[in-house]
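Here the complex is missing one protein chain, while the rest keep their positions.
As written, the chains take the letters A and B, and residue 1 is the first residue of each chain.
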Amino acid sequence: MTLRSLLLGGALALTALPAAADDIIRMATSFQIRSMDPVSQGFWMQEFGQGELLMKFQPDGTITPWLAERVERTADTTWVITLRDGVTFQNGKAMDVPAVLAAIAFHRERNSGTQAVLPAAATFTQTGPLEITVDTGVPVPEMPSILAHESRLMIIDVAPVLAAGEDYEALEGAGIHTGPYKVVDLTDQRMIAERYDGYWQGIPAMAGVELRFVSDVNARILAVQNGEVDIALYPPIAAAPVFAVTPNVNLALGAPSTGGFLSVMDVMHGAFEEVEVRKAVMRAVNYEELANEVFHGAKIPATGLYNPRFPWAVENYSYDPAQANAMLDAAGWVRDGDTRSRDGETLSVTLMIYPQQPDLVPLSNAMQAYLRAVGIASEIVSVESVNEAAMNDLVEWDLAMVATGTATVGSVSGFLNRYVACEGDRNYGGYCNARIQELIETLDVTVDEDSRYDMLREIQTILVEEDPYVFNATILIERALVSDAWSDYVPAVAWNHIKWDTAPNK
Amino acid sequence: MTLLGLMRPQAPRVPDRYLMRRLWRHPSGRAGLLLGALLLVFALLGAVWTPHPPDIPDYANALKPPSLAHPFGTDSTGRDMFSRVMDGAQRSIGSALLVLAAVFLIGLAVGILSGLARGATDILLMRLADIALAMPPLVLGFAILGLLGPGLFNLLLAVVIAEWAYYARLARALSLGARSRPHVVAARMAGVPRWRIIWGHILPGVALQLGILATLQLGIMISVISGFSFLGLGVQPPHAEWGALLSESRLFFAIAPWLLIAPAVAIFLSILSANLVGIALRDIETPEGR
Partner (left out) sequence: MRDARSPLARGGLAAAALLRIGQALVTALAASVIVWALLPLAPGDVAERVLLARGLQDLTPEEIEATREALGLNDPLIVQLFHWLGGVARGDLGQSFTSQAPVSQEILERLPATLMLLGLALVFSAVLSLLFALIAAAYQDRWPDRIIRLYTQIGAAVPTFVFALLALTFVVVGFQMGRVLADPSWSAALIPALIIGLDRAASWTQLLRAGLLEAMASGYAEVARARGASERRILLRHALPNALLPFLTAIGISIGALIGGTPLIESIFTWPGLGAYLLEALSARNYPVIQGYVLIAALSYVVASLVVDLAAMALDPRLRSQNP
């Protein structure tokens, strides 16, 4: 018995397994779907072809009807939603006005994200066979975005959810969604979904979906290379040169994202209490190099807080290490080699990243180099959840790096209210700027586009010139790793990775 | 040994005089000592000087194959791999030495105290040690890292907590043995103060045996620390450490396999040096070796 024959024998037995072509979508993602809880985990269902929303965000930045036939503003505080006729939940039940109203009520009652964007006084009432009239009380200018956001108002069949209570396993196979693929099994390894033949747009392209939860980035890449999955999400862009030469592995790029890698500074503690240091940091970052060298051109250089394609975007970021150094010198931080100190205190910061986004490691390494170039020493700490760590002060941090959108599904209020507003639930750094606060509050109830844009531009100016707190490091391009057979796959915007017609190359 | 976990080798009984000379005369011993000294110099040098800055990216030079300027090539951000392996040596070898120094001192203190104090102190300390020893090697380390979170300091603390008990047990047994040796008994009867007996007669022998054990465990410690760092639980980026380097390089093996080889060889050589010394120590222990 030689080693060689043993190895070969094993290999023969093994490679036979995945060889047979099947007609399901095999996808790997880094985040585990923990349960079928529609409140805390429900948003995942939009991403992989289970759940759907009333509106849909498109790659060009517009928002179009999805489960709704149309959504119109009839007055400053009134919207009329007309539902699409003939849509059914995967359990066969009709998606009619009462069902949608029940779903909306369910989310408004339990989902803090929904509560944050919809005024408590808003009412949803049936005003026709397929018509819902929304009276928001105060103006809600971004209603279409709210309806298009996966974490806000997913349309589900509420009755089975209420019957299941906390026994979320009962919802596997219950068909509470309207999408092309119905969840039949969810474990800590994978989610299996089957084609829903009654789907309203037609027969879904594939027989089902097998979604694997693979937190290890190497394993996701190797799985594509080895033909075990067709599509792997969250590829490390830093490894783009590897993908270029690896057989059966292709880096697919889609539209520029509404999000990027944001850097949030802790203004309550440490070095960033000082506004001059914050200003200097924003000017120390080489945005061009980040996008083109660190991420091999698979990201777009950040020129401002927003993707420049949005009409309100201000392109006011600049890379100017000389000015950054001058600012720190002027603030009394005396440079000595790679570090600076003042009154015996060294200028140093802690960068906080998290492991599910592999690109944060090269990004934070580059950030360290930029900080060092202006004399700021830094350490990196990796936490499982930045939200949890920052909001509960679990670790000491100064600069949190998070992948998030500033205009997710076209909405600016979500980001501003959660991350920037004084009492925002993701205001990691304890930032509270009176003028910005005033602008955010006014913006939330202003319908007129031109005045909205003016306010947004003023916020962007303050965040660079006067009182920096959060800045974009790079703008993402939607991306995925795909096998040769799936090389035409277009990575989706708004996380809608699997659509009803998603299929391999013809 | 190759165990992922901490192997707990038997400390060979070695004649305490002329130990270094005997080791030097033994071919394996000499090779191991030379290799170890070389690695130590490499680590010390790496702590103060490297040919290129180990942590600063140079994107224009990313993923270059080995060359004269970059003997181990450059990594995905253009950092010189030779410099990173050199810089990482202080964290791989240095951390292992630090952990061993800590368990050596704790073991020595607790063991001698326990062996000489007897009674309640002894029972308390040894029960504590027994509980620590009841855990499979490393598992306690994982548990402590789970409590404290990742980081080099936490890792070192975790390994010390997981390992001290074995040294304490050994030190206690050795000091009990030394206590009843004729010259110690005679010294006691002659009224030599207790601390002088400990200092002069018990400590040196116990310390030597514990030191030998620590030497034998050096390779295992390096593999443990690099293993934890490979998992991201130890040394944090951008700092280089051999296990962390392996983990960083994994992604790029398809186009830059040499990145995987350099840290692996570094780990291999340092464990090999400790193993070679270990072989010599075992040989010296047997009658033919003397």
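Observations, loosely collected:
The criterion applied here is as follows: a contact is a pair of C-beta atoms (placed from the backbone, for glycine too) under 8 Å apart; a residue touches a chain by one contact, two chains touch by 3 or more.
Keep in mind it's a predicted model, so treat the numbers as computed, not measured.
When you scan A:28, A:71 or A:238 for touch with the missing chain, the hit is A:28.
Of the options A:47, A:228, A:293 or A:379, the residue whose C-beta touches the omitted chain is A:228. Annotation for subunit B: contacts to the undisplayed chain at residues 1-8, 127, 130-131, 134-143, 145-149, 219, 223, 226-227, 230-231, 233, 246, 250, 253, 257, 260, 264, 267-269, 271-272, 275. Although one chain is not displayed, its contacts with subunit A can still be listed: residues 3, 6-7, 10-11, 13-15, 17-18, 28, 32, 34-35, 37, 39-41, 112, 166, 188-189, 212, 214-216, 219, 222-223, 225-226, 228-229, 355, 384-385, 388, 392, 394, 425.
The rule is short, and it goes like this: only the chains that are shown with their structure count from here on.
Per the touch definition, subunit B reaches subunit A in the complex via residues 55-57, 59-60, 62-63, 76-77, 149-151, 232, 236-238, 250-252, 254-255. Residues 217-218, 221, 236, 238-239, 241-242, 245-246, 289, 293-294, 355, 361-362, 364-366, 368-369, 372, 379-383, 395 of subunit A are the ones that touch subunit B when the two sit in their complex.
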